[in-house]
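Apart from one protein chain that is not included, each protein chain of the complex appears where it belongs.
The block that comes next holds chain A.
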Amino acid sequence: MSINLHDVEHVAKLARLLLTDEEKERYTDQLNAILKYADKLNELNTDDVQPTTHVLPIRNVMREDEVRPSLDREHVMKNAPEEEDGQFRVPAVLE
């Protein structure tokens, strides 16, 4: 499979990345080289192979659903780029 400029634009949009024309061209070339290399995996027949979801035999980890303290709001807001009334301020979501 190969990837074209249009695919790169689509993927960049999904990933919320703005790319310059130069970046789009460079990534098209580089991703094509990487994906071409990844085609190597198709040499292997994996029809009867289970995918690895975890390297260790670990099951779901459960705990009691109890109320516990979390970070206090003042601490959480310390790294906020913009804050108002103890909340993260963002630009308008709807026009």
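Here is the rule we use: a residue touches a chain if its C-beta (ideal position, glycine included) is under 8 Å from a C-beta of that chain, and two chains touch if they have at least 3 such contacts; residues count from 1.
Basically, contacts and distances are computed from a predicted model.
Trainee: Name the omitted chain as UniProt records it, choosing among "ABC transporter permease", "Putative phosphonates utilization ATP-binding protein PhnK", "Glutamyl-tRNA(Gln) amidotransferase subunit A" or "Tryptophan synthase alpha chain".
Mentor: Cross-referencing UniProt, the chain left out corresponds to "Glutamyl-tRNA(Gln) amidotransferase subunit A".
Trainee: Contact with the hidden chain only, please: which chain A residues?
Mentor: For chain A, the residues touching the absent chain are 1, 3, 7-8, 11-12, 14-19, 23, 27, 30-31, 33-35, 37-38, 40-44, 46, 49-56, 58, 61, 63, 71, 75-76, 78-82, 88, 90-93, 95.
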